[in-house]
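Below: one structure in structure tokens.
For this view, one protein chain was removed and the others were kept in their places.
As written, the chains take the letters A, B, C, D and E, and residue 1 is the first residue of each chain.
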Amino acid sequence: MFSVTVRDHVMIAHSFKGDVFGPAQRLHGATYVVDVEFKRRTLDADGIVIDIGRAIDALRQVLTELNYRNLDEVPEFAGRNTTTEFLARVIFGRLVAAAKRGDLGPGGALVEQMRVTLHESHVASASYEERTDSAT
Amino acid sequence: MFSVTVRDHVMIAHSFKGDVFGPAQRLHGATYVVDVEFKRRTLDADGIVIDIGRAIDALRQVLTELNYRNLDEVPEFAGRNTTTEFLARVIFGRLVAAAKRGDLGPGGALVEQMRVTLHESHVASASYEERTDSAT
Amino acid sequence: MFSVTVRDHVMIAHSFKGDVFGPAQRLHGATYVVDVEFKRRTLDADGIVIDIGRAIDALRQVLTELNYRNLDEVPEFAGRNTTTEFLARVIFGRLVAAAKRGDLGPGGALVEQMRVTLHESHVASASYEERTDSAT
Amino acid sequence: MFSVTVRDHVMIAHSFKGDVFGPAQRLHGATYVVDVEFKRRTLDADGIVIDIGRAIDALRQVLTELNYRNLDEVPEFAGRNTTTEFLARVIFGRLVAAAKRGDLGPGGALVEQMRVTLHESHVASASYEERTDSAT
Amino acid sequence: MFSVTVRDHVMIAHSFKGDVFGPAQRLHGATYVVDVEFKRRTLDADGIVIDIGRAIDALRQVLTELNYRNLDEVPEFAGRNTTTEFLARVIFGRLVAAAKRGDLGPGGALVEQMRVTLHESHVASASYEERTDSAT
Partner (left out) sequence: MFSVTVRDHVMIAHSFKGDVFGPAQRLHGATYVVDVEFKRRTLDADGIVIDIGRAIDALRQVLTELNYRNLDEVPEFAGRNTTTEFLARVIFGRLVAAAKRGDLGPGGALVEQMRVTLHESHVASASYEERTDSAT
């Protein structure tokens, strides 16, 4: 299996509901350094998994929708804890949608699996990895 | 698959037996920067894989048992080379046991797979990854 | 010159006032990975710059005061932009105060200079470095 | 599954053919920081996956064949784009061949899977991972 | 002293003249991960050292002039070895010129010192640090 991974970041505010979160129930924030790995069994005629320029742009676009926001006020996330692992799946889903729209170029349709990792500090991260045909 | 990864470290002394180890047959030591990845197919009602505070505490507890020790004098390891890969499995086993004891909270019982990685320098690391129901 | 550096992190929310900040004028947040370097010309009789355990505890204490907070609501920061560089100086000042109170142990009084660096992402950081006798 | 990972690097020049590469169609270059992960289900009698000294030497040997070269002039790569993902597979193939020649020692024959990752910058990397018996 | 540091990268080809360079006399290449630290004694009224958005854009502009090029063919560098340390000074000089042109905004004129670091691999880097009024 081949893969290509690109990195970008996003800075957001949010709070969590639930005793398990302790002081993180207060409004706080995070920088997420985001790695997205695109996996594919074969290379195309150019010798690549995916157009890396388009992959970077698509990730930037998805992160811009979240960047510099208080996620507590984003209607789509109402009633949900926007945990690191939850956001990893959100970004996964949006990138799969971008691939289906053709934003990743012809190679985007051939990506079989993706792994999205959000590093929330130097000591903690969360990931979501799945086949791209699993997203609905 | 979702996952959450936490990082801590441990500083130990040891020596190895066997020509393959060359100068590492002498008493020396290592800092291991330890990453533990907890994998689970679904999130709980709070939107998390595991209570990350408990995961950090459980890892700290496991590492404290080893920290600032000469592993050559630990009875449990007698007759074994405490290589990086061997220690990765030791830590895996102890964290699975902690999960079974409930130290990781209710989510701990639902972790399906774990990966333990020990970075012994900026150029070398070892891992052990397995399903949690494989540990005995 | 000798130095010892320790690392910890803090997660906060805030917003900025001023056109220069663009979308960062909205409420958002950040993880700051914080490095503090303690500098001293000589080592003490134990061969150390400072009691590293106390240094870690003092930094943790300073960061706990800020952690999981919306800095826009902290009275001390009213009317100020809590930029990365501003916060580096705040943490510098509080650590100098901790040293004066004796929280860093006897070596704390002998630290001549400190550098506080806040990494806000994998591509941006800010620092404040000064002699410890400059803080008032 | 156990694994051991070692890191080294290589510095090369090359150019790409194809509109998708934009300015990278010009002659340019890259430093690739290369991680190779050797995976094996069991440890040998010494408690290791592989002789790490031999693994480092074998990787160094493979990279020396490429190091400080213009890959556009390497006959073996004629008519191919030497992309990061392509080179990951080349290095994979050469390490499998080294293992078959015995360069990795007796443990080399027991490595079941390998993952080769080339980091081309702080924000992009590519990998090739496969079973070692897949290489021909 | 306050400072702000931003990171970007550039990928180039070149060769060196001189026995000291050994195999690096051949045409090869490098990825340089570039950190630029802007230092200033005081913060402006917004609480910043410099407009970080402009700093990132200015660095990107300077690197774009070099990116995806064979430096052996750049007339300005004729007869010079474009070593990592040499390029650090080149980038320093161009950023000082950008500051004088106003590209960094009003804060740019107040930057007193800059440090440019080029990481050429995970084990080697070079820097140039100087007062900004030293550049001619």
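The rule we apply is simple: a residue touches a chain if its C-beta (ideal position, glycine included) is under 8 Å from a C-beta of that chain, and two chains touch if they have at least 3 such contacts.
As the structure is a computational prediction, the values presented were derived from the model and not from experiment.
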item	value
Residue among E:3, E:31, E:67 or E:81 that touches the chain left out of view	E:81
Footprint left on subunit E by the chain that the document does not show	16-18, 20-22, 80-86, 88-89, 122-130
Residues of subunit B in contact with the chain not shown	7, 9, 11-14, 23-24, 26-33, 67-70, 120-123
For subunit C, residues in touch with the removed chain	1-8, 37, 43, 46-49, 51-53, 56, 105
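Simple rule for what comes next: only the chains that are shown with their structure count from here on.
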item	value
Of D-E and A-B, whichever chain pair has more C-beta contact pairs	D-E
Most distant chain from subunit D, judged by the mean position of its C-alpha atoms	C
Angle of rotation relating subunit C to subunit E [CA atoms, steps of 5 degrees]	120
Where subunit A and subunit B are represented by their mean Cα positions, the distance between them in whole Å	27
Mean-CA-position distance for subunit E and subunit D (Å)	30
Shared-contact residues (touching 2 or more other chains) in subunit C	122-123
